[in-house]
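Note that one protein chain is taken out, while the other chains of the complex remain in position.
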Amino acid sequence: MDLTESPAELAFRLEAREWLQANVPRGLPSGDTREGFAEHLLWERELFAARWAVVSWPEAYGGRAASVWEWLAFEEEYYRAGGPQRVTQNGIFLLAPTLFAFGSQEQQDALLPRMAAAQDLWCQGWSEPGSGSDLASLTSRADQVEGGWRLNGQKTWTTRGAFCTHLFGLFRSDPTSERHHGLTYFLVPLDAPGVTVRGFARLDGDEGFAEVFFDNVAVPDSAVLGGVGQGWSVAMATTGSERGLTLRSPGRYSATVSRLLALARERGALERLAPELTQAWMDAEAYRLFTLQQVSNEQAGRGRPGESSLNKLFWSELDIRLHELALDILGPDAELEGPWSKGFQFALSGPIYAGTNEVQKNIVAERLLGLPRR
Amino acid sequence: MDLTESPAELAFRLEAREWLQANVPRGLPSGDTREGFAEHLLWERELFAARWAVVSWPEAYGGRAASVWEWLAFEEEYYRAGGPQRVTQNGIFLLAPTLFAFGSQEQQDALLPRMAAAQDLWCQGWSEPGSGSDLASLTSRADQVEGGWRLNGQKTWTTRGAFCTHLFGLFRSDPTSERHHGLTYFLVPLDAPGVTVRGFARLDGDEGFAEVFFDNVAVPDSAVLGGVGQGWSVAMATTGSERGLTLRSPGRYSATVSRLLALARERGALERLAPELTQAWMDAEAYRLFTLQQVSNEQAGRGRPGESSLNKLFWSELDIRLHELALDILGPDAELEGPWSKGFQFALSGPIYAGTNEVQKNIVAERLLGLPRR
Amino acid sequence: MFFGLPDEALALRDGLREVLTDACTAATIRAAWDRSPCDGLWKELGDFGLLGLLVDEQRGGLGLDELSFVAAMEQAGWHGVPGPLVETVSYLPLHDLPLDGTARLAIQRPGVVHVPYAGIATHIYREDDLALLSAFTLDEVESVDRSRRLAAVQGEGELDPAGLSLLSAEEFEASGGVPTGFSATACATLGTAAFLLGLARRQLDLTVAYLKERKQFGVAIGTFQGLKHPVADAVVDTEFAWPVVLRAAYALSQGDPNADLHVSHAKAVTSDAAYRMSRVCLQAHGAMGYTVEYDLHLYAKRTWALAKDWGTAAEHRARVADHLVGKDLL
Partner (left out) sequence: MFFGLPDEALALRDGLREVLTDACTAATIRAAWDRSPCDGLWKELGDFGLLGLLVDEQRGGLGLDELSFVAAMEQAGWHGVPGPLVETVSYLPLHDLPLDGTARLAIQRPGVVHVPYAGIATHIYREDDLALLSAFTLDEVESVDRSRRLAAVQGEGELDPAGLSLLSAEEFEASGGVPTGFSATACATLGTAAFLLGLARRQLDLTVAYLKERKQFGVAIGTFQGLKHPVADAVVDTEFAWPVVLRAAYALSQGDPNADLHVSHAKAVTSDAAYRMSRVCLQAHGAMGYTVEYDLHLYAKRTWALAKDWGTAAEHRARVADHLVGKDLL
């Protein structure tokens, strides 16, 4: 056990802090509207220019080759400085780890720098109208043709799909296959002929979702990531990232707790809600400590099955509790459109996306505890 | 809506109050030990002598033909006066309703007066080692023989079985049958040759349970209640009583809340736990109101499927919350053997007996809401 | 002894259901979100008599009691009626205004900055002295439920020129048409409680239908205990909240001096129960419920707003606590 930062780690943290404090934009609109998204892109490009967009990536791709500890420190400083949501997250946090693990050198060289620079904007194409929790039932097809593939079908619940330029997703490449067999992971430009994107509104009214229709969309063989028919196992690596640490670093919740305590102070609720506020602080701190342990375990080769599901269950429920507490403090003002009601509505999606919490509980019960499946 | 008691109802309540205040014994030991049970029997016989044992029964069987409203008033007064547990409850509250509904005149005349007088002491023989929530999988057998039946098998988790004189239970009378078909409801004296009873201890250490073994036990045809092969539907009437109102009248929880508030006052916890204590009062009051509505609905022929499951879910969880709150007030004294820790341990059985709460939730979901079964 | 709605309340509720089935669909609520005043709906409510439910028959009202009121408000909640319905029905007995839907009353409560429905009301009254606001300015702000038409209101209060608002309690009573001890605040609070349970029931109905229809892993997702059990738990809460609402309505109808205790009890438990139901129903819908194209959110967002309106659960629990202290119980 050693919780002291090395001089290099500390220097990294302080450099990040100084830059972020000076440069984080204030009052950006939601990145889940067309106008807001454009403003966020400017911020993403500013991050990239200063080499803070993808700190854990190799320098060749625009990163700083930061260690995971440094990445955690960056995230902590990012949220402490009030940094906005990362509209590029589905690329840099979900697709990129998969590209690093399964992509060819050519794919990495072609895609990662543009992704880091927020030139290519990636969205995720997993869910379909009939395939949510039961992802393996998906029916979007990829048919092999001369020189490549033809894609047909429909994806939905694609976050920020209407503003993105590319989609990564799963398609059934073996028409005789069932369930998680015969799937292939494709990388698709959304301006390809035959692609239609229809944005639609999330719970908070922002156009944060899209349906994506594929009508005989031609893609080359190089659009396949990780091998034909290997889509399921390639995708599972990404879903692990999605539900686990990389998408929801602890700095985020520590920052929410700080804002919550400030709100309680401002509204005179510190005394009435002292136990609940204290529990909120304790929970965010526990999440932070758990992630430190998780990283250490993984580095020591002692990661456990289901650990990222534990992680996802905790942060998703924590986020809701924090926002419920804020709404409690706000009383009749809770219903006002504003950062807390918006945050609350976003928090409500936590137990749904990245694999519903019901699915995560099954994973904990079956893979971590060894209980029988149905 | 009319919540005023009629002059007759009020007179009944006041008579009960006066008698109970004067006669309720103080400091009885647990009725779930051999010695305690004997003391409780004296109290039960005193109740019977004063015609308070079974107020809702016909006068011919020792009751007062009280209305259900009067019964509720009696129960409220009983618990308000600090009346002890009813060790006869499995007879008078579980078997008796079934006997009234399905018993022959001979059975009623023979059994009910002795039950009311606490001469015959009845225990329930539902569960078996392999059949708990899945009661329909029971395997204890009844084989038809000349002049009656031979019983074989084992029952378990029989409350106070070691102190009782008779058992009512389900046996498989059609050896070719499966699940809930081919079962018959039998009334069995525990001194019959071939019956062996072994008491064993509950969570709180009292010998409150028994296993009952049947080894070629001969019973006559008159031991059948409600018809050969009709056991399941006959028994279900009783389980409705068990989980619903008659076993857990609201007066019980109102009295617990009164004791809880007194404890909080005595220990100086009123202020610290004001919201929780208030919620406790509100919950007990809500239970009382719900039961008033339930009785009115049933009298008006507007009872709903699953209503007694709602009832059971609420009181069983309420009872635990009330006792958890008491243990919170007691702090380090919570672990002491005493009325609160005993009450807590008993409360923990609430979500288990009379059909686990998991089963009740299925019933609510399937019968009240119409959700599909598996 | 009889605990339940009287026949006249049941009949009213059933009649209202018929009216609202056509007059107030999800499309009606969406129109209110888009700033429609929903005049057609309000005219139907007026024609049905709902707005004068608590107003004496001599003044053209139905002259019904608080039991009929909660039955109607629960039904209105199920349909998600947009606009200041609870407030209008609760306050019309105090003001000589038309009952035909042309008068819609918003109430400015002490300490509440943004007055619900101020943007669409024809009259804004102050809760504490019943004064009508005149010469006021409105500063509209958006609620998560856009039909709420919140606004910060600045204005002078004046004696209600058309009504009874500044009469003393004795004068109220003497004036006729106002039941002894009638409290519009209590009614509005309790009506909101009933409305919340209607909203909860609607969300439950949508969810049950979805759980039966939606298939994953080859079966209807309503077969999974992981969804069934949370729904059943939420139903327990709402089912045990309804009798508390009835108890409070009965207390108000009887002029029970403890009526406030029961009303606060009702608002506390319905706020919590309806909120919980909204959470469970949203979760049971998965991504399907997480879009404004599906109707669930219309009822969920109203639930979130009303759970904090006319006093939060915590505030009403504290009032119940005060009553218990007064009875030497706490």
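Order of writing sets the chain letters: A, B and C. Residues in each chain are counted from 1.
Heads up, the rule we're going with is that contacts are C-beta pairs under 8 Å (C-beta built on N, C-alpha and C of every residue); 3 or more make two chains touch, one makes a residue touch a chain.
Quantities reported herein were computed from a predicted structural model and do not represent experimental measurements.
In the complete assembly, the contact with the undisplayed chain comes from A:Leu292, out of A:Leu41, A:Ala110, A:Ala136 or A:Leu292.
Touch with the chain that is not drawn comes from one residue among B:Gln85, B:Thr165, B:Ser258 or B:Ser349, which is B:Ser349.
Residue-wise, the contact with the chain that is not shown comes from A:Leu277, picked out of A:Leu277, A:Ala326 or A:Leu348.
Here the missing chain is touched by one residue of B:Leu10, B:Ala65, B:Ala201 or B:Met236, and it is B:Ala201.
The missing chain lies against subunit C, touching residues 224-226, 228-229. Taking the complete complex into account, residues 1-6, 9, 69, 258, 261, 270, 274-275, 277-279, 281-283, 285-287, 289-290, 292-293, 295-297, 300, 302, 310, 313-314, 358, 360-362, 364-366, 368-374 of subunit A touch the chain not shown.
Hidden from this view is one chain, which touches subunit B at 127, 130-134, 137, 156-157, 200-205, 209, 272, 320, 327-328, 330-337, 341, 345, 348-349, 351-353, 356-358, 361-362.
Assume only the chains that are shown with their structure count from here on.
Chain contacts in this assembly form an open path, with each chain touching only its neighbours along a single line. As a whole-number value, the distance joining the C-alpha centres of subunit B and subunit C reads 40 Å. One inter-chain figure worth recording: subunit A and subunit B are separated by 53 Å, centre to centre, where each centre is the mean of the chain's CA atoms.
Multi-chain contact residues of subunit A (touching two or more other chains) are absent.
Residue numbers of subunit C whose C-beta contacts span two or more other chains: 314.
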